[in-house]
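One chain of protein is taken out of this complex; the other chains stay put.
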Amino acid sequence: MHAPVGDLADIVADVLARVRDRAPRVHCITNSVAQNYTANVLLAAGAVPSMTVSPEEIASFVAAANALLVNLGTFDAERRSAADAALGAAEAARVPWVLDPVFIDRSPGRAAFARTLLARGPAAVRLNLAEFAALFGSDGSDEAAARAAKACSAVVALTGIADIVADGARRAIVRNGHPLMGLVTAMGCAGSALLGATLAVEADAWLAAIAALAALGVAGEIAGASAAGPGSFAVAIIDALHRLDRATLRARIKVT
Amino acid sequence: MHAPVGDLADIVADVLARVRDRAPRVHCITNSVAQNYTANVLLAAGAVPSMTVSPEEIASFVAAANALLVNLGTFDAERRSAADAALGAAEAARVPWVLDPVFIDRSPGRAAFARTLLARGPAAVRLNLAEFAALFGSDGSDEAAARAAKACSAVVALTGIADIVADGARRAIVRNGHPLMGLVTAMGCAGSALLGATLAVEADAWLAAIAALAALGVAGEIAGASAAGPGSFAVAIIDALHRLDRATLRARIKVT
Partner (left out) sequence: MHAPVGDLADIVADVLARVRDRAPRVHCITNSVAQNYTANVLLAAGAVPSMTVSPEEIASFVAAANALLVNLGTFDAERRSAADAALGAAEAARVPWVLDPVFIDRSPGRAAFARTLLARGPAAVRLNLAEFAALFGSDGSDEAAARAAKACSAVVALTGIADIVADGARRAIVRNGHPLMGLVTAMGCAGSALLGATLAVEADAWLAAIAALAALGVAGEIAGASAAGPGSFAVAIIDALHRLDRATLRARIKVT
């Protein structure tokens, strides 16, 4: 345990409160499977999503945004070009951004593109175990995540049954969540977008990542308690995220 | 108060009944974030959506449709080309169409494109306050909406906490709705599509716009009474729209 987690429930609650107060704009380059659900998760948390991938206008959107998500799902030439323009605008306007290298384990070209993006300095990378192995060439232990975070100077948020959040110096394990989260498409993508929203209001990207993953995990536990299956779960987790309060976070958060 | 609204609940009920009876085809050029929800809202109301944006085939779809929606969200070269082909087909077949200039306040290029579309004669324009300001360069009072409607010879449906519906001669304020409508992505887009469905069965575009906005607003109030958050609200408003009947409209409609 390398983290000052005693007061983490309150830190997470504070971050979520700032998202609700400031309504940060999160521009998302994401796959068409995930766009609708991602937008609804952001709105439920109090953020304002935008989603255009048109190369002509994406720079305007990103320059006016408070965070950027680059998700590689359904990646085509237009989205690749959009990502390049978006990152240029993000660098110029110092907009923090999140990389979500979806399914890079399935496509060598996508993995290569993810590596070029990683070199452009995301604040955080959120990915699962197979994607972590494809990107960093190592297993998904918390030691490996810490090494990867140090090597790429970004927070690594490696999600699974437990989520590992590491930067070069600190590590945390977030143990909130529910098995039905794995049966709703775009849940990981939405988590990455939520991390964009927390990054927009919390300069410490490691805390922002913990806040996003813990909030979604706790919302998932609440949803799982009443859901009849993945359909009602997908609906209930949005409700739970929208209603998530400090007392619930204090009672449920499991971060070590 | 400039409108004969005494019997508006019945007029709205009649328009909705005609949508259910005739099942008008509404072709939607809309952003990929909104497509699924928009299609489900149209189906719930009794209309039949189609959504292709392929330039090769969109003219066939529009020529066989009863109304067309041109929504500028996630606007790219393909959708711009699709809009041009679609409007050509709509003009030739006299298919009424709705313009929804999503987020033109964020992108100068998109705003310029919206102005060229406005010149091609939509039956109605649905937009929010920021988009209204970007398109018409004025504040969102009902006087300004009326002037804008006169200037562009289209019904202007300016939605917000209250919705203003104006054509060159008449104005109405629709006060139905629920705050959670603002936390469901594509709710405005779906309202524009629903306006397409009502336009398909009601030649008076001003009444068609009132019908669409009042119906969605009343459905929103019903959904809001039971929803636990924006997730369940998004589901419940579709149910409520599907079940909306004359007695409910008479009891709830608030149009002045």
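Letters A and B mark the chains as written, and numbering starts fresh at 1 in each.
One rule holds in what follows: contacts are C-beta pairs under 8 Å (C-beta built on N, C-alpha and C of every residue); 3 or more make two chains touch, one makes a residue touch a chain.
Note that the coordinates shown come from a computational prediction; the quantities given were computed from them, not determined experimentally.
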Of A:Leu183, A:Ala203, A:Ala225 or A:Ala247, the one touching the omitted chain in the full complex: A:Leu183
Residue among A:Ala17, A:Val33, A:Ala64 or A:Ala162 touching the omitted chain: A:Val33
Absent chain, residues of subunit B that touch it: 32, 35-36, 39-40, 43-44, 49-57, 60-61, 64, 78, 234-243
Absent chain, residues of subunit A that touch it: 31-34, 36-37, 73-77, 103, 106-110, 183-186, 227-232, 234-235
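Methods note: only the chains that are shown with their structure count from here on.
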Euclidean distance of C-alpha centroids - subunit A vs subunit B, Å: 33
